[in-house]
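My questions will all concern the structure given below.
Only one protein chain is missing from this complex, and each of the others stays in its spot.
Letters A and B mark the chains as written, and numbering starts fresh at 1 in each.
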Amino acid sequence: MSSRQSAYYRGITMAPYDLIKEGLIAIAVVGVLVFGLAGVLSSPDVPPLTVQHVATTAPLTFLQTALGELDGTDSINNYGPPYNRGTGSVQSLGPVSLQRLAGVHIPINTAQDMVLGPLRDVARMEPSVAAALQIFGHASTTQQGAWEAAYGTALARARVQGTAVQLPAGGYGPVAPMLTGLLTLGRSGLLEPAIDNSPRIYSTDNTRSILFLQATALPAAAASSHLVGSQWGMMNETGNYPGQAWLWLYTLGYQIPAYASSPNADALVMASIAVLSLLLILVPWIPGLNRLPRLLGVYRLIWRDYYRERAALAPVPPAPQPLVIPGGRP
Amino acid sequence: MGQVPSYVQWGFIQISVPNLVVIVLMLVVFGLALVLPNPHRRVTGGPR
Partner (left out) sequence: MNLTTALRQRLRRDVVLDDMLPDELPAYVHSYVYLFGIATIASLVFVILSGIVLAAAGPTWWHVSSVGHFLNSVHFWSVQTFFFFLVLHLWTTFFQGAWRDGRGATWAVGMLCFLIGIGTAFTGYISQQNFDAQWIAEQGKDAMNAIGIGAFFNVLDFGQMYGFHIVILPVIVSALVGLHLLLVRRLGVVRPYPTQAEEVNP
């Protein structure tokens, strides 16, 4: 070895070692472990929640979701950056809001992106939807709002008969055939591509189609799999599998009452994790913290053979020379 | 392995059984590594 390491290990018993062989043995052993676990336990793959599933099994949820997207009451419309200039979910730490500073870079208008846009595709195949869109488009915003409100009230009293949704009679104008048309598109399985593949086809960006279900259907499905924040969900996995247990501290942040009840919960947790991570990186240079292992004494177990050997040697041989690092401390 | 796992509640801590198994295993393996007698190897000689 180099003279630097020779000097460092002066006075220390050495032993022959074959690092390459040790490495190959480690790979073989871990390989057996990993292939064994994979073969016996497999891995989870729960299929995604599709709009088709929601539209087919819970049409009222679908219609409520779609109405919220059309009339703008869906929380995404008031979320804030990066989607829009809303204030509903804008977080800050003290006077600084990195979220607001970042600005709007993923503009989302739920009415256009998730309802009216896909309906224009349906309109090419369905004349009744084309006609409804015409009427809706030419009406005033007040009129549109009135239709939407009436539809929303009626939806609370709607019934599902087989595959059909039965609304009490009322003045919904074109909103009823529009949302029925969207329901049909949803049931066909074509709503996600209609949302995501506009304006460019072959899109790999699922932002809007995933956000379509964010209000009700997705959280409900997650809760039943114990994946919600208050269920320490970040650490969990679908099925009977270990999750990301290493996210325990991050998840713990969301359980602290002061954080959980704050509108800035995410910013607070992320900032706390950033500070703790920095502390962890800087442990070698933090006085007190860097002496903790010496105080705890677990090292005595690790190196017990070494200490036993040194104690047995008499007289006490000269201690290894402290290594002098230019500009540093031993 | 497809079913929902069971959960253990301890105060405000909620942990899935698979995660608990992993964490307990970590502590057990670490503890064993500390206390098991070190495998004997030949040495190149006494302290240099």
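Quick note on the criterion: contacts are C-beta pairs under 8 Å (C-beta built on N, C-alpha and C of every residue); 3 or more make two chains touch, one makes a residue touch a chain.
Computed from a prediction, not measured in an experiment: that's the story for all the values here.
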| item | value |
| --- | --- |
| Options A:Leu60, A:Ala164 or A:Leu282, residue touching the unrepresented chain | A:Leu282 |
| Residue of A:Ala111, A:Leu190, A:Leu218 or A:Ile256 touching the missing chain in the full complex | A:Leu218 |
| Missing-partner contacts on chain B, residue numbers | 22, 25-26, 29-30, 32-34, 36, 38-41, 43-44 |
| Chain not shown, touching residues in chain A | 1-2, 4-5, 8-9, 12-20, 22-23, 26-27, 29-31, 33-35, 37-39, 41-49, 79-82, 89, 91, 97-99, 101-103, 105-106, 203-207, 210-211, 214, 218, 221-222, 225, 227, 229, 233-234, 237-238, 241-242, 244-247, 264, 266-267, 269-271, 277, 280-285, 290, 293-294, 296, 298-299, 302-303, 305-307, 310-311, 316, 319-320, 322-323, 325, 328, 330 |
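The criterion applied here is as follows: only the chains that are shown with their structure count from here on.
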| item | value |
| --- | --- |
| Distance from chain B to chain A - Cα centre to Cα centre, in angstrom | 28 |
| For the chain A and chain B complex, residues of the former touching the latter | 9-16, 41-42, 44, 224-226, 231-232, 235-237, 239-243, 245, 255, 298, 301-302, 305, 309, 313, 317 |
| Partner chain A, residues of chain B touching it in the complex | 1-5, 7, 12-19, 21-23, 34-35, 38, 41-48 |
